[in-house]
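For this view, one protein chain was removed and the others were kept in their places.
For reference, chains read A, B and C in written order, and residue numbers begin at 1 within each chain.
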Amino acid sequence: MNLLISVIGGSECSAADAQAAEAVGAGLARGGATVVCGGLTGVMAAVCRGARQAGGHTIALLPGDDPRAANPDIEFAIPTGLGHARNVIVARAGRAVIAIAGSHGTLSEISLALVYGTPVVALNTWDVSLNGVAPPGLVRATSAVDAVEKALALAAARRV
Amino acid sequence: MNLLISVIGGSECSAADAQAAEAVGAGLARGGATVVCGGLTGVMAAVCRGARQAGGHTIALLPGDDPRAANPDIEFAIPTGLGHARNVIVARAGRAVIAIAGSHGTLSEISLALVYGTPVVALNTWDVSLNGVAPPGLVRATSAVDAVEKALALAAARRV
Amino acid sequence: MNLLISVIGGSECSAADAQAAEAVGAGLARGGATVVCGGLTGVMAAVCRGARQAGGHTIALLPGDDPRAANPDIEFAIPTGLGHARNVIVARAGRAVIAIAGSHGTLSEISLALVYGTPVVALNTWDVSLNGVAPPGLVRATSAVDAVEKALALAAARRV
Partner (left out) sequence: MNLLISVIGGSECSAADAQAAEAVGAGLARGGATVVCGGLTGVMAAVCRGARQAGGHTIALLPGDDPRAANPDIEFAIPTGLGHARNVIVARAGRAVIAIAGSHGTLSEISLALVYGTPVVALNTWDVSLNGVAPPGLVRATSAVDAVEKALALAAARRV
């Protein structure tokens, strides 16, 4: 069984974020992990491009009903028909989550992953805190390489 | 048709947060709004107690399968069987959301409401920001009275 | 806490089915039960009309995002944003389900209720069988009055 890592981020992103996402995809593929994402554009497209070019697998959990809405580097496109509620499943699918930039949808996936106890590696994305304290499950990364290393280590350390 | 306002917050809370939640429930009931919540303990129980004592209605969207898991001030208990994914529906149900204290689940409901474009009023709860900027849809309140006023005004102003 | 009974059926229905649905709504209200349904037209509108005229409560679990899509006899409209997947929650919400006529959506709610172990009372609706045997949880009714009696009795007999 393959190790699944969810990568989340906006459907629009800067060139720098796209470059980071592509490097994350490549790094996950080289580390033997399969990328799960929302399947659309922006960070989602970039991470899949990187993963496929490095020989990895990619799975999309799409909000709509048509698998053909997936970006061109999706191997396995699962249309959920759930709209934004598919974020629940994206957040739940991976043994760890890497969040890159993003908007409200990415924030929802970060927080849903925390609800499920899934470790989240944050790269240039949302800050969240309660009374000034960030959640312990949300780990900051400083680069794509760092994000991949941390996500693979956190996934490997999980017992449940 | 009744106006629904979702109230979210932790299943454990401080005495001060419970008092605020009870005042929010009473204020919403007096303002003619029905409270929707996750139906369990802590903030959820306090807001329902306040709402019922002031003559309002209360609806629970429960994570499990048994309606009897609802707190004693729930009038209408809907078991969803979805686990934490029921947070999606709590966040989606109200025309506005009031968040009080809480943990990861509350953070997920705040962010899901933002995804759906539902205004969120925050009372002593999570701070979230992207590059130092908080989301415009997340409005701070300084008291229970202030939270109720803001939520009712934001709900009334919605056109979609 | 109120007893919830889910009533399912098509968004289009014959005059006879609408009449039966209205009688079911009235009967449930007189029996002290709250009607939960999908909130739209056809059987859903008729059962709510009957329930409200008899002084009962009505709750909608809507497929879309706008509470104003609910029929005029809905008191509490919950927009789920889940599309057809909201059928899961309609099937899960009641302590018993009454199915009247309907199309594929109604069939899905009947079968999801059976998955959850919720008793289903069938009035002029789908026949289902496996190797010629109908599921024991699917009980036939011969009239609106009979359907209400059976649903209330089955709900009262539930221990889980």
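A few remarks follow.
Simple rule for what comes next: a contact is a pair of C-beta atoms (placed from the backbone, for glycine too) under 8 Å apart; a residue touches a chain by one contact, two chains touch by 3 or more.
Computed from a predicted structure; not experimentally measured.
Residue in contact with the omitted chain (choice from A:12, A:75, A:127 or A:146): A:75. Contact between chain C and the unshown chain involves residues 84-85, 87-88, 102-105, 107-108, 110-112, 114-116, 125-130, 132, 135, 137.
Remark: the residues of chain A touching the chain excluded from display are 1-2, 4, 34, 36, 57, 59, 61, 65-68, 70, 74-82, 88-89, 92-93, 95, 116, 160. Touch with the hidden chain on the side of chain B covers residues 81-85.
Everything below uses one rule, namely that only the chains that are shown with their structure count from here on.
Chain A and chain C have Cα centroids lying 39 Å from one another. Taking each chain's centre as the average of its CA atoms, chain A and chain B sit 28 Å apart. Those residues of chain C in touch with two or more other chains are numbered 81-82.
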